[in-house]
Each structure stands twice: as structure tokens, then as C-alpha cells.
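Here the complex is missing one protein chain, while the rest keep their positions.
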Amino acid sequence: MRLELGIIKIEDVQFGDETIIGDGTLYVNKKELINLALQDDRLAEADVELARPGEEVRIIPVKDVIEPRVKVSGPGELFPGIIGKMGTVGAGRTNVLRGATLVTVGRIVGFQEGLIDMSGPGAQYSPFSQTNNVALILRPINGLAPHAHEEAVRLAGLRAAVYLGKAGKDVAPDEVEVYELRSVTDASLPKIAYVHPLLSQGLLHDTYLYGVDAKKILPTLIHPNEVMDGAIVSGNCVSACDKHTTFHHMNNAVIKELYRRHGKDLNFIGVIVTNLNVSLADKERSSDYASKLAKLIGADGVVVTNEGFGNPDTDLMMLCKKMEDYGIKTVLITDEFAGRDGASQSLADVVPEADAVVSVGNANEVITLPPMKHIIGDLKPAEVIAGGFDGCLGADGSVKIEIQSIVGSTCQLGFGKLTAQGR
Amino acid sequence: MVKYKVVHYLNQFFGQIGGEEKADIPPLIKEGAIGPGKALQQALGEEGEIVATVICGDGYFADNIDVAAEKVVELISPYKPDVFVAGPAFNAGRYGIACGASCSAVRERLGIPVITAMYEENPGLDLYRKRVYIIPTGDSARYMKEAIPKMAGFVRKLGLGQEIGTPQEEGYFPQGIRVNLFVDRTAAERAVDMLLAKLKGEPFQTEYPMPAFELIPPSPPIEDLRSATIALVTSGGIVPLGNPDRIEAASASKFAEYNIAEVNDLTSDAYETAHGGYDPTYANEDADRVLPVDAMRTLEKEGIIGKLHDFYYVTVGNATSVASCERFGKEIAKKLKAAGVNGVILTST
Partner (left out) sequence: MVKEIERVGLPVVHVASIVPISLTVGANRIVPGVAIPHPLGNPELSEDEERELRLNLVKRALLALQTEVEKQTVFEE
């Protein structure tokens, strides 16, 4: 499977009469995008606003962030099984509007969404302060049930990303990244696999693999290219800091790093996708199965990431222990919830076998965000989103909030450079 | 040229007032450096000046911790110090606690950096290490010669406003606190490096050492259930519709107490969940699925239990730190015990 990502560098985003790319700028036809979103009659109102790096803009409440792409050649279509036709993705050429995103905005339940600051002290905590964001603000019809609301917004976001992505179909990319797992001749290189748990816990906590609800899967093998080419879509929201946005899925940092070193100091043998369900029996079953798969494919070592916190810490520890018991060495990537003073127990569950852990930071750290000139969406939910609290909104529009509320601040896919140290 | 002002805390002995017979003296303050403070002053050189020394009897402090700590703050604040240093207390327990408590109060009230020093077995260490920098010393005043330069080095850094590094770098007792910082490599890069080192049998440093959780001995069982009062507590966020006390969906800062004396069943028109970490659909339909009031009432009516306690307690256990839960737990436990409750069913999601 050989995947070429044709990188089209997007340096600016503007409204225009046509949705096209010109000279590194993505032009968006606002009316067309709005009409596209409102094709779903569960949505009553839609609007589009643009946010660029460095602007004094805050986007809140954010549900998902998606990278606009288009499949130029190769089987399948973007987001197969959900928006695109079914087909195995991960081969051929996919053009990427790198530096642009589609952000879905609008209050769904109120607890689980997050925020993005395009400048100021909050900007360094989100990768999306560095991207040109097309914010799609959506309001559902009155009385729409929460499950339907979540689905309508999710699909609208994906469709919008596909629509924007099409602008890149015939554009010559600035560079082409090639992803191919060439066979490794050096038998001394350690065989490394990646175990990738997906959150699958119900409304606003779900993930989809080729359109299948991850709650329903048994752990399975997947080619890293499939992950990089949009096979996994996020329906999860909790919490903003460590939910994998669809953007994060498509740009999985662990896969990129393993690819970078494939054939050099390791042999990247594959990816195992598993889930994070709500019952103890499911957790035992999935961790048993995923660990067994790692053993079956002959992994010497495994990188394990995680999504969410709290009960998923148990899945992480089960995977670690079971693989270590098989003689497979593990390293875990996890965030921490050590309290606002950093003095609390960081994880809900621990095992002594977890002796190699990479931390992506304490999500309870409190930060004061200054007032922004412009809010895309609505500032009021700041007090109820996870990481916010009563009175955290200043009268001047400043927000005192945990970094838990910032989209991507402690993403456990290894994207960022935030960590926590023991003092 | 003096760059920063220091106030020093000593007990009655090192403060040259007297021995155990003077252990009951309340806090007092004197100008300049005294006793070991003189050696400390010499080590600080010209940059730092010990402008005053506050002295208190170990016995007085131990018997009046809060009052004594407040008094220390009051006495030192007119001197407007830049740094507060206490001890070294070596293995003297009451002294160590006094040093820790004074430092903690000064830090909180005056917002200035603080530091103390003691032996690793001093009870003051575990009580105050999270809030105050504590430097390790030997177990008695024999080790004063070694303690002073270490303390001086630290006081100097704090006085000059320099950044304090990790316990390994700077030599203070690990505080058990997690502090965020940005580094120059992504987590993915660090993870793969760590894994390859582990596979090669090379040394590596985990970024999060696994802790050991404390276990409490089990309480004795209920002898006679038929006459017992059982209380319900939940971390699943079950609240009256509208969440009147606004318990947060995550990182809850409070718990609430609600009267269910007249309630036999939690219904969707009166109760909901405030917890943002699980699918709320089922709890909103029927909150008994998280807080089993209906089942408890049935058992009460049948005489299987004596009584369902009139109040239930709720918080949201989503990302809520262990420290907060400990705090809520302590207050809830106090109320339940005072109300004569015999046993508790605590539900979690």
C-alpha cells in the first residue's frame, strides 16, 4: 500500500465567489457552504466565519476539527463508510489542504465542547491556533434529540471538509509525502507495533472506523496508511484537551514518527486498533484481544496511546500489563489529571508494569485567557464546559479556565510538546 | 549591595533563648541574624541580608499551630522580606512542623518564596513538602555545617528570582507535585526514543513514575441491618433538575446535600445528571440507575433496613482531583457520622 499525500500549503483563508485555491489562499464561497450544511433538515441555521493565526479571536464551543482533503487517485473516498463510498483507503494520492481546517462550532450538550484561541497565552496549547480555520457554526431545529444533534453536526462537518477539500483536486501540490512500509532487510531492527485505542462510550464519546461504531468492534489490524487517509472519524468530544479530533486521527503523530524511523532504527510492523468501552467485561475482552494480536504479529515493542481519562486509564493499564506479561515491551502516552495544584494522583488506575510512560501534561492546570476582540460562537458556555466552572468568565470577556477546555492541549496521540514533570 | 531581604525562623534553642524549659514561649521577633542565622548570613554574603529573626518555642507552636503561624506572619510582614527561611530543624519533630507551618502560612499570606530544611524522617516533611521547598539535612545539629551552605544557595536563588529546577537538579525533597512545561520534542518522538532504549536495555527515565495508593483498614460491619440507617452518596452527578447548586460537569469544586425524606423514586421530571464524562441518556431517563433511591425505599418499607437517611450527597467524579474528593469525602463523612448513619452505599459511574 503506497500512499502519497500531496501537500498544498494554505497560508490564508478568505471568502470568495468560488471555493478555490489561489496562491496559497483558500477562498470559500460562504453561501454554498451554508446551503450544503442546511441540506440536513435537522439543522435550522448555519453560518461560516474565518479565523487566522494571530488574530484576537476565540472559537467556542468547538465540537470537532477536520483537515480538508480530497482523494485524487486510489480506491475509496474520504471518510469511507460515512460520507465517502466504502473502499479501502490508504493507497494512491490524496491531496491535503495543509494549514487549513474545518471547525464545527455550536453548543451541543454544553459539557463536552472546547475552545480555541488564535492568539495570546492560550494559543500555544492548541495546534489550531496555527491553522487557518473555517468555522462552521450550526444550530439545530428546536427539540432535536441529542443523538440526532450530534450526528447532524458531525456529518455536516465532514461534508464541509470534503467540499473544501475538492478545491485541491487539480492543484499541483507544493510537496509530496510518501508513506510505504518497505520491507526491512535488517533482521536486528526491533519490530514495533502501535496499539491505538479509540474512545467508544456513547453520546459524544464515540469513534467510527470505516463507519462502524467502535463500541462494536473487536480489536483489529489496520495498515497505518488507512488511519492516515481518513478511515477513522471522531464522534467524541470529551474532553477538549484529549479527545482525538478527526484532524488528529488523520495526522497521527505516532504513526508519522514510526514511519520516519522505519528501516532506520526500527521495523514498523503495523497498527492494532482497539476500543474503550464502558463495561469491565468489554475492557478485559478488548485488552486480551489486542495484546494477543500484538503477540501474534510478533511485536517486540509497542507504543500505546489513549483517549480520554478516568475509566480509559484502566484499559491502558490492562493493555500494558497483558503485553508485558507476553514479553512485549511497552511505552504509554498519557495525560494527567493531577488537580489544579498538581498535587493529586494523576491517573485513576496504575500497574507496576507501566515503567515507561510519556506524559503530555496535567490537564487541570488553570490558565487565564485574556478577552478577545471577537468570539466565533458563544462565550457563555465557558462556565459549563469541562474545565470551566461557575464564575470563570470575567465581565470583560477574560476566561480563567483549565487547559482541559482547550482543543488538543493534552492530546495523547503525541502531537504536542507539553509535558509534566515531578517537582 | 543588598539585593534581597531575608527573615529567618528559629526555635527557642537555636534562637538562643533557652532549652526545653523555654519551649512554651510565643513568637517574638528580633533584629538581624541570630545563632545559625549568622553562619547563614555569612554564606549569603553581601547580596542577601537577614533583617530579622522570628523565634518561637517548639511546645507553644505544636499546641497552637494555626495561631502561632498567623502570629509569625504578622511579626515579619513589617520587614517586607523577599524570602523567608526556617530552621534547619534536623530530626526535631515539633520544630520541623513549626518550620513547615510557618513557611506555608507566609507563602500563602505574603506570597513570598519560602524554604526550610530537615531530616527525611521529620514528620514536618510529609505534612508540608507539597507546599514548601524542603532541603534534606542530616539527623542532628552535627550536620549544621553541611546544611547552611545548601540553604544559603537556595535562599540566594529565591532572593534573586531565579527559576528553581527539578528536585534532582536542585537537591530538595520531591514534592509530589506535577508541573507543566513545554519541551522541544513531541511526545511521539520521546515515546519512540524511550521504547527503543527500553528494548535495548539502556537506561531511560519515565515521565510519570507509578505511585502507590494508600489503603485504609476496613470498618467493622453493620450488626443489625433492620435498625440501621443507610445513606446514599454518589460521584455520578445526580442532582435535582436544573442543577440548582451548579455542580460542574468536570473538575467539580463542590459537593451538594439534598433532602430526599419525601422522595420514593427519582423521576426524569425532577432529577438529572450533571456529570459530563458519560452518556447521560440513561441517568436522565431514570436517575435511580445511578442513585438507587427507589430500591432503598422498597427495602425500608419491607423493614429490611431501618431507614434510608434523609439526605444524599453528590459530586461529579469527572476529572475531579483526588485531593478534592478527599476534601469532599472528609466533610461528607463528618456529617454522616454526626447524623448517626450506620453504613453508606457510594455509587460511581
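Here the chain labels run A and B in written order, and each chain numbers its own residues starting at 1.
Methods note: a contact is a pair of C-beta atoms (placed from the backbone, for glycine too) under 8 Å apart; a residue touches a chain by one contact, two chains touch by 3 or more.
Keep in mind it's a predicted model, so treat the numbers as computed, not measured.
Seen in the complete assembly, the chain not on display touches A, B.
The omitted chain makes contact with just one of the residues B:K145, B:R185, B:K200 or B:K334: B:K334.
From the options A:Q201, A:N306 or A:T334, the residue with contact to the unseen chain in the full assembly is A:Q201.
Among B:N122, B:T137 or B:N342, only B:N342 touches the chain that is left out of the view. Among A:V350, A:A386 or A:L418, only A:V350 touches the chain left out of the display.
Of the candidate positions B:G19, B:P203 or B:P221, contact with the unshown chain belongs to B:P221. One chain of the complex is left out; on subunit B, the residues touching it are 213-223, 225, 230, 233, 235-236, 278-283, 285-286, 288-290, 292, 294-296, 298-299, 304-305, 315, 322, 325-326, 328-330, 332-334, 336-337, 341-349. Against the chain not shown here, subunit A presents residues 201-202, 278-280, 283, 310-311, 313-314, 317-318, 348-350.
The criterion applied here is as follows: only the chains that are shown with their structure count from here on.
Inter-chain centre distance (subunit A to subunit B, centres taken as mean C-alpha positions): 35 Å. Residues of subunit A touching subunit B in their complex: 109-112, 124, 146-147, 190, 192, 201-205, 238-239, 253-254, 256-258, 261, 265-266, 278, 300-303, 309-310, 329-331, 333-334, 336-347, 350-352, 354-365, 384-390, 402-404, 412-423. Residues 130, 166-167, 174-192, 194-196, 198-199, 204, 206-211, 213, 246, 248-251, 253, 276-281, 317-319, 321-324 of subunit B are the ones touching subunit A in the complex.
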